[in-house]
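Note that this is a trimmed complex: some chains were dropped, and none of the rest were shifted.
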Amino acid sequence: MNINEICANPKKHSMNVASLGGPVLDSPVKGQSFLDENSRISLATEISQIESLKHKTIPSLEVAGPHKKLFHDPAQTRVAIVTCGGLCPGLNNVIKGLVEVLSYDYGVRMIFGIRYGYMGLNPRYGLTAMHLTPETVDNIHESGGTMLGSSRGNQDPKVMVDTLSMQLNVNILFCVGGDGTLRGAQEIIKEITKRKAPISVVCIPKTIDNDLNLLDRTFGFETCVQSASEIIKSAHVEANGIPNGIGLVKVMGRDSGFIAAHASLASSVTNFCIIPEVPLALDGEHGLLKALDRRFFKYRKDHVVMVVAEGAGQDLFSAAAAKDASGNVLKHDIGHFLVDKISEYFKKSGKEVNIKYIDPSYIIRSIPANSSDAIFCFQLAENAVHAAMAGKTSVVVGSFKGAFVLVPLEYVISERKKIDTESALWHAVIGSTRQNSYFFDNSYENELPGRSAGMDYLSGEKTRL
Amino acid sequence: MNINEICANPKKHSMNVASLGGPVLDSPVKGQSFLDENSRISLATEISQIESLKHKTIPSLEVAGPHKKLFHDPAQTRVAIVTCGGLCPGLNNVIKGLVEVLSYDYGVRMIFGIRYGYMGLNPRYGLTAMHLTPETVDNIHESGGTMLGSSRGNQDPKVMVDTLSMQLNVNILFCVGGDGTLRGAQEIIKEITKRKAPISVVCIPKTIDNDLNLLDRTFGFETCVQSASEIIKSAHVEANGIPNGIGLVKVMGRDSGFIAAHASLASSVTNFCIIPEVPLALDGEHGLLKALDRRFFKYRKDHVVMVVAEGAGQDLFSAAAAKDASGNVLKHDIGHFLVDKISEYFKKSGKEVNIKYIDPSYIIRSIPANSSDAIFCFQLAENAVHAAMAGKTSVVVGSFKGAFVLVPLEYVISERKKIDTESALWHAVIGSTRQNSYFFDNSYENELPGRSAGMDYLSGEKTRL
């Protein structure tokens, strides 16, 4: 069952612990229109799509926002916040936003920060939860990372629910994390459901790769792209600083090339953008090595900037890959692999190229959120609190076509978004890098008068672009 | 006739100089799916809205993208690019994008950069157009401003069309600019139409205030918000550095408070955000002066950060306002006005406050585009070129709900977007600043135990937040 089918048959309401019975109160939120509870956003946006659905249910997503009626009584509400997985710009903004909206909009006073991801819900690590107030979170948004700490991997859901319900006695849990974290949240919800405990679990998805299904943006992504594009600039400087220089940058992107593509486009100096979605051939007439050869020695460019997503070209490796504590497949190191293969190729050809390899690793992700992500994080936090206070559970807060929506947890986990290589995004990358001119030997310089090809190594004038 | 009505009865196709007859050629664009010519995006996105339109025409906008058939023959095409009005981050990216897409995707060779806005189309200023190539624009995106220069005000359309058609002999004109520029473009199009000249005029709207009708984003806005939020941080530091410090920042926003609102939210340290959409009262129980008084002397906060949009509080001035060369109303200086009024009020009350006023003026706008705007500019440029090469004219390229669209020029000019004070955006600002607690004297601290009010000037501990 694919996403469109799922969304075409939505549960009228997302899961709500109110179904367990209990108090329903008026919201204290002031100054904003309350949500129409039936409000849903169409997944279809093109007129022709919509027309074709005129007699069917149009697939749609539930709109997020402040609810007129609460399930959880603010005066009694106790909240836990946990951040899991790899760091991502904006984690602290989300924490700060949650604490501020809970405190100022709803008057909630008991908010716990769980230390080091799900580990902090397992008593055997002896990690004491922090008491969070607007004061303690006042300046955290100025630092990268998460003030709570994080960790990979899950813990026994029974143990975690014991901690939540018996030790901390919370009725709301906010989970901020990626795939593994959301799967962990599902386990927690199952255990909660089994116990018929009136605990809401609301998730804010974190993936630096911006590859979540249905959602058009995940927090931190823009900040990472900004940061990666600065580093590509460095690679450009290095590549220009040496004869036949190749500046090679490896960026995050395990299964999708969104960071590589956006950062290439943003920097506007990338010549080759290599992503997991496009199979990478090294050898042959249309392989990367021949493309580099053409660029340097046929079209006489004086440098190459290449950006490669960490998940690209994995089928070039023969060995099987290991996994990390979150269950993510550990990728083979495509960066050093390319350095070796390119060096070897040109050495054999008796041509000199100089490779400058940059692996910025954590540098890209451990910075504070830029202003756009900061705003986005605050709005995610706001909507997560609104949903939780109304009793919603097993939902993910996200953005779809610019609107904030609540998506059932299972929809988001089901599959990952990838770059559509026929999309405007990828075309823009192809247009900006012009890499296909070199892969397929049809550079527009062919037709430019006055540039003779076939000159010897390094002799003659080279061109920059 | 309002926008929805307009869009519900759209011309099936936007204006196209192809209607004058002439060649139709195959597009040389490679590697991207061509546009379905009938593709349109629904203005309605909520299911209930869509349902209610089931038997009517759903208002919609034409999708932008590469057309299979061109009207202008790339080999013969001569293009002019003009940038007008105040500077805005991303102008150089747009210019670079236009030149690259024209050159690389279509093979167009004759591209002219018009100097200093519409002045450059009037021979009496003796400004020679620049010949633009990928080489000349290669690094311009690293600088703010526009490599072509800009100016305010229009020129005689007859003179301009003479220059375009007789001197430069162009068949495509790209206009990048704001309201005044778009109105100037309309005059040019009228003159072109009168002459039945097959010249396409495609506009890329520029408004640092992000207040264009129908379009959800204008280029440069995010960069300005980032820059403004850094300056708000400075105001925060200054306000904290002195007893009862008020850090007051004036930001752009002639008729709408988008920059003020977003920058306040992004910085997360703003205590009062004053925008044109919310009437400003100084005096009275719910006026700004009393609100400041409460914050300092009742709730014992030790500082205030206030962000004011330049167009706010204009009705507090008695004199009539002047206009600039573009016909924009020149706003009264609300910044210094507030400094004076606040000083006066507290002086009278015998209470000391210290105001640090910052007017960053051009600092905010004269920087290079950040990565998100850089990408957006490239995509606007791409779609503008696609539209122009297909013969489209009198259209504006923009983004709606994340999709690139072509909007008839007259729709965009008709009215300006403002902040909806019942929207999630404004609520987020109110939530983040908590300014209403002070305007309406219902700060949550009321209920906090252990903080006694009514202490003398500066005695007792103050709190930061």
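Here the chain labels run A and B in written order, and each chain numbers its own residues starting at 1.
Going forward, a contact is a pair of C-beta atoms (placed from the backbone, for glycine too) under 8 Å apart; a residue touches a chain by one contact, two chains touch by 3 or more.
Owing to the predicted nature of the structure, the values given are computational and were not obtained by experimental measurement.
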With 2 copies in place, how many does the full complex contain? 4
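We take it that only the chains that are shown with their structure count from here on.
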Of subunit A, residues touching subunit B in the complex: 30-33, 36, 38-42, 44-48, 50, 54, 58, 60, 63, 65-66, 93, 96, 100-101, 103-105, 107, 134-135, 138, 141, 216, 222, 225-226, 229, 262-263, 265-268, 370-372, 374-375, 378-379, 382, 401-404, 422, 424, 426-428, 430-432, 434, 436, 444, 447, 463-465
